[in-house]
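Just one protein chain is left out here, and the rest sit where they should.
In this document, chain identifiers A, B and C correspond to the written order of the chains, with residue numbering beginning at 1 in each.
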Amino acid sequence: MEDNKAEWEPKIVAFLCNWCSYAGADLAGVSRIQYPPNTRTIRVPCSGRVNPLFILKALQNGADGVLVSGCHPGDCHYLSGNYVARRKFAILKSLLKYIGIEEERVQFSWVSAAEGGKFAEVVNEVTKGVRRIGKATKLVKEIYNGN
Amino acid sequence: METNENEIRLTVKKLFDEDKIDILIGYSPGTLPLRTSPVFLRKEDDVEVLVWNSFCENTLSNYLKNYKDKRVGIVAKGCDSRLINLLLLESQVKKENLVVIGVPCRGVIDRKKIDKITGGMEVTGSEEKEDGILIFFDGTDKKVTKADILHDSCMICNYKNAVSSDIFIGEKEKEEKVDPYNKIREMEENSTDERWNYFNKEIEKCIRCYACRNVCPMCYCQECFVDCTDPEWFGKTAEIKDTKMFHIVRAYHMAGRCVDCGACVKACPMDVDLRFLTKKIEKDVLEFFAYEAGVKDDEPPPFTTFKPEDPQEFIR
Amino acid sequence: MYAIKEAVIAKEHSETPLDITIFNMDIRTYGKEFEKYYERAKQEHNIRFLRSKVYGIEEIDTTGNLNVKYANIAGEIKEEEFDIVVLSVGLKPESSAVSLAERIGISLNKYNFCETTPFYPVHTSKPGIYVCGAFQGPKDIPETVMEASSAAAHSSALLSSVRGSLVTDEKEYPKERVVIGEPPRIGVFICHCGINIGGVLDIASLKQFVKSLPNVVFTDDNLYTCSSDTQGIIKEMIDEHSINRVVVASCSPRTHEPLFQETIREAGLNPYLFEMVNIRDQCSWVHMDEPELATKKAKDLIDMAISKARLLVPLKMVSLTTTPVGLVIGGGIAGMVSALNLAQQGFEVNLLEKGMSLGGLAKKVYTTLNGEDVQQYVKDLTKSVTDHPLVNVYTRVKILESEGYIGNFTTKITSGSKKDIIEIKHGTVIIATGAEEYKPEEYFCKKSRNVTTLLDLESDIAKKSKRIANVKNVVMINCVGSRDEERPYCSRVCCSQSIKCALNLKTQNPEVNIYILYRDIRTYGFSEDYYRQAREEGIIFIQYEPENPPDVKMDKIQGKEVLTVQLKDPVLGQDFIIDADIVALAAGTIPLKTNKDLSQMFKVPLNGDGFFLEAHMKLRPVDFATDGVFVCGLAHNPKSISETIVQANAAASRASIILSKEIVELEGTVSIVNKNKCSGCGLCEAVCAFKAITIDPEENVAVINEALCKGCGACVASCRGGAIDLYGFSNKQIFSMLKTI
Partner (left out) sequence: MEEQVIEKKDIKSWIEGLFADYEVYAPVLDEKKGKVYKKVESTEDINLEFLNSKNSPKDIYFPQTERLFSFSRKDEMGLIPPHMDDKKKIVFGIRPCDAMAFTMLDKVFVSGENNDFYFIKRSENTLTIGIGCIKPDSTCFCKVVGGEPSSEEGLDILLIDTGKEYVAEPVTDKGKSLIEGSSFFKEATPENIRLKEEAITNANEKIQEFDISGLKERLDRGFDLPVWAKIHEKCVGCGICTFLCPTCHCFDILDEEGKEYGERIRIWDSCQFPLFTKHASGANPRPTGKERMRQRIMHKFKYFVENNDIFACVGCGRCVKYCPVNLDIREVLKSLAGDGGGKS
């Protein structure tokens, strides 16, 4: 983790479902829509694959933000993966807020394969939000490296 | 109370005599004041050791997992009966192997509250009276009304009687519904920093003995995520960066599965306010998915199902 | 419908609250689930629907707004001001289509859409040429998709004798190298993609960085990694450096992963020992102005991919042999048509009918809207089905049980009076169980012999029965048992039905007065012609609102039964009474109760109304999420005979894709259970949309059916005990990626 960097660039882990949001991100590329280079994508088959523990692990490993994006309700390539995930995320999101984690840290979106523009916009917003609240510290676990 | 105690003994005796059960899980006198202790009776044992009083703080349904293929009789408070429903839903127990002896419960007392009353002085003796508890300490004695020393989760309990049981002992307790979430609402009102500080102050105390997990009937995983080394979900140290994660995930795993029996807080040697987390999730599950854990034995738990109209304001 | 959809979306997306009015004559939400959408548009989104005739729009000079002049239902002239007016315009065939038709010599109808007939809805006038989509007539996506599959079905029927004859012989792969136990030896190939990547990212420093990473034994950068010569290089390098994991940093895995997997497979590596990094579509193309940060991002992405690659394991692709035999449930038009097509494609088919004989609901239908003889069609169809050597027809069938999965089903039935169980092995299932006509409680239907349903009236007309001999006044009431609380869907065909009967009755007896009481006339597509014709022939159409439906009274005068229908005329705004000799009810189409059993037996869902619910409303109109099971006909939704025929052939076409393969190869990325960690809580079973997980009652642990598993990972993410994992996206792999954040 480049902590002692002069100007801090947020690192945002983005879990994108293969069939909608990842395709949406590709479309943003094909349409050359520019957005901030702060996301680090992890492609997953479905937002339903995203175990909330992944989100926590990302935060513990020093991610400044986490974005999980899937298909719009009803469009899930696996029929109900995003519905099942939505319940878990609702609970996690609320719990994190409750214990005092800034809401901007962990965010969710539905982005379809046709919404390249929306994807760029989401990354914009998320990045802005994370910049606003600054570097993550609350859940981060650092490894002692001699200094 | 005494009458119920006798009825429990008779019932159990009968169950053994009629060979309905192989083992009975109940309460026996403790070795310390204000305590009782779980007891496991077989046919040959003496049912007279069974007790039922305000010190029966343990959540007995936690032991069902140890007797999966035995015919078990169990003394069940309201909370236990709800937990049994959940264990049935998650097929951790077999209905046909179970005889649930429901008891009306007026709540159990919180030793930690008494500790406050005695100013930390060791309690050397206790007697239960109809209208309260007589405690002896530091050469003196003091009568305390039960309301002042009831366990927090008992004070807001809406299910004083077993919600479902094969045999019910005595008269049903009156249940007037109370709002269990006042404390949580107050907490939600606090600022982000206040909430964060409170969370840290509490979690800081954790020594990671896992008592909270091990006394919980719903924590029956063959291998807890926190013990898993491949992959190592989270660090194993007792430092707050790791214990935080343990408690967040533990609470998350309780979503729709916690009946607020209070076993975890009662067990915690460091007095960590674990209900601060579990109760919040209980509230969210109710508000988001209109689900109350263990009240019915046929209602699918929240994470096993979904509704197209589930809340999603938080999603862009 | 399109207008409603746009209106709702507009409301959802606009920052400021929108007032939307839809000026309309009739609302034609006859598609599956459309009626509910319409209701939500009214109730939840408060979109205003105004039954009216717009006769002018003028710009208001001062505001530039638009002033809409219209006549409302009562004929009053009104004006209203709007910011924007959107026109719902119709569809017309492209001129190119017309010239094409001329060139290939297929005839068009009077609107220049391709001419077809009700029983041959995708056949052009020229044998061997089929039509599908909007060129045949205006239509929605699902109809288009169904027609496409249907056309394919007919084509492959013609070509079945030469199926597979052009397939160049099966590709041979080298024996797969065993890499288990070897330490990871990773080869990384970075693509410039011309200037698409190289123009933005600092490839040299990427390469430098990658070299420094543990387990990387070879790094290369290519102008185009996807080019065929680079494929050659990749294969060589795999041998030369005994690489056992390959990482390609280039474009999107969604488009190129298969290519590279193919390549490494040709080099003797399991195709799943491959990981791809998208440094173009999701990096160089979208961060053009920030080359440094983009390069940094690319490094991280590659680092993540490599850390995942270290943990990649060879996956076995499950392949199943299939039984090339079809099973069709339901012997109505839908069932017979799909059975026949499968047979014509050369597959053995078993056709199951619960009744005594084939024909289904169509046995009660006599003509199509344009007067073609349905009974004759059913007779011919039945004959060709029963005569076909490849079709085994079973009647009076009871289905006892069915088990298995795509390519390998076993279904046990009894047939006829015999008790003995017939066991059928088959590769696919087509559910064509149909539906039935609603038997109304309303309007004395069950009490008076002069109140009847359209089906009965139709047979009266066909048989010239004396009940209708010299009737003077006939009243038809539409939407009986449809579009109400209990059945909030449109039965789609009743409007045409009543118009059809009205016209036929009128031809038999020009004197008769016919009143059609309707809510909206939904004669979509070319049926509109007959609506117009009906009005021309003096059939009286009176619109009513569900709030005050027609009021039918039954009295006895001198022992003779007298029916009167009372209704408020929306135009004149006053009540009026018709003495009706016959009251005919356009009773809705309702799903069979027995659908529930089938849905459980074959693990396929029903929608809220009780009809079968396809995998995707628009794009997969005959498929189910469960592979190898298909649906067609009224079991899917109310529809016309033509539409049924189209969907039936579509289902056959989809089924034939499976039946024509000896083996189906399934993805290796499936879930796997670690028994020792599983507590058998059943959460995974509950969240699996594909019914791929069951709990073994003995051991009380989850068991995955790899043939049914689609690898979505919902079960994995749900498992508290970490007992399930997903090949290709394992917890460990994702963790390793997170570690490199």
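What we mean here is this: a residue touches a chain if its C-beta (ideal position, glycine included) is under 8 Å from a C-beta of that chain, and two chains touch if they have at least 3 such contacts.
As the structure is a prediction and not an experimental result, all values here were calculated from the model.
**Q** For the chain that was dropped from the view, give me its touching partners among the shown chains.
**A** In the entire complex, chains touched by the missing one are A, B, C.
**Q** Kindly state which of the options B:Lys142, B:Lys205 or B:Arg316 is in contact with the chain not pictured.
**A** Missing-chain contact among the listed residues: B:Lys205.
**Q** Among B:Thr3, B:Asn182 or B:Asn214, which one touches the chain that has been omitted from the display?
**A** B:Asn214
**Q** At which residues does chain A meet the chain that is not included here?
**A** Touching the chain left out of view, chain A contributes residues 1, 61, 142-146.
**Q** Under the stated touch rule, tell me which residues of chain C contact the chain that is not displayed.
**A** Considering the whole complex, chain C reaches the absent chain at 214, 676, 739-741.
**Q** What is the set of chain B residues that contact the non-displayed chain in the whole complex?
**A** 28-32, 35-40, 49, 58, 62-63, 66, 115, 120, 122, 124, 201-202, 205, 207-211, 213-215, 227, 229, 235-239, 263, 266-267, 269-271
Following the convention adopted for this analysis, only the chains that are shown with their structure count from here on.
**Q** Where's the contact count highest, between which chains?
**A** Per chain pair, the contact count peaks at A-C.
**Q** What chain sits nearest the middle when you go by CA atom centres?
**A** That would be chain C.
**Q** Determine the centre-to-centre distance between chain B and chain C, using the mean Cα coordinates as centres, and give it in whole Å.
**A** Spacing between the chain centres: roughly 49 Å.
**Q** Chain B: which residues touch two or more other chains?
**A** If we look for residues of chain B contacting two or more partner chains, we find 225, 233, 303.
**Q** Note the residues in chain C that touch 2 or more other chains, in rising order.
**A** Chain C, residues with two or more chain partners: 687, 718, 731, 735.
**Q** Please output the residues of chain A touching chain B within their complex, sorted ascending.
**A** The contact residues of chain A facing chain B are 52-53, 56-57, 60, 73-74, 80, 83-84, 86-96, 98-102, 107-110, 122, 125, 138-141.
**Q** For the complex, give me every residue of chain C touching chain B.
**A** 676-683, 686-687, 695, 700, 718, 720-723, 731-732, 735
**Q** For the complex, give me every residue of chain B touching chain C.
**A** So the residues of chain B in touch with chain C come to 90-92, 220-225, 228, 230-233, 253, 300-301, 303-305.
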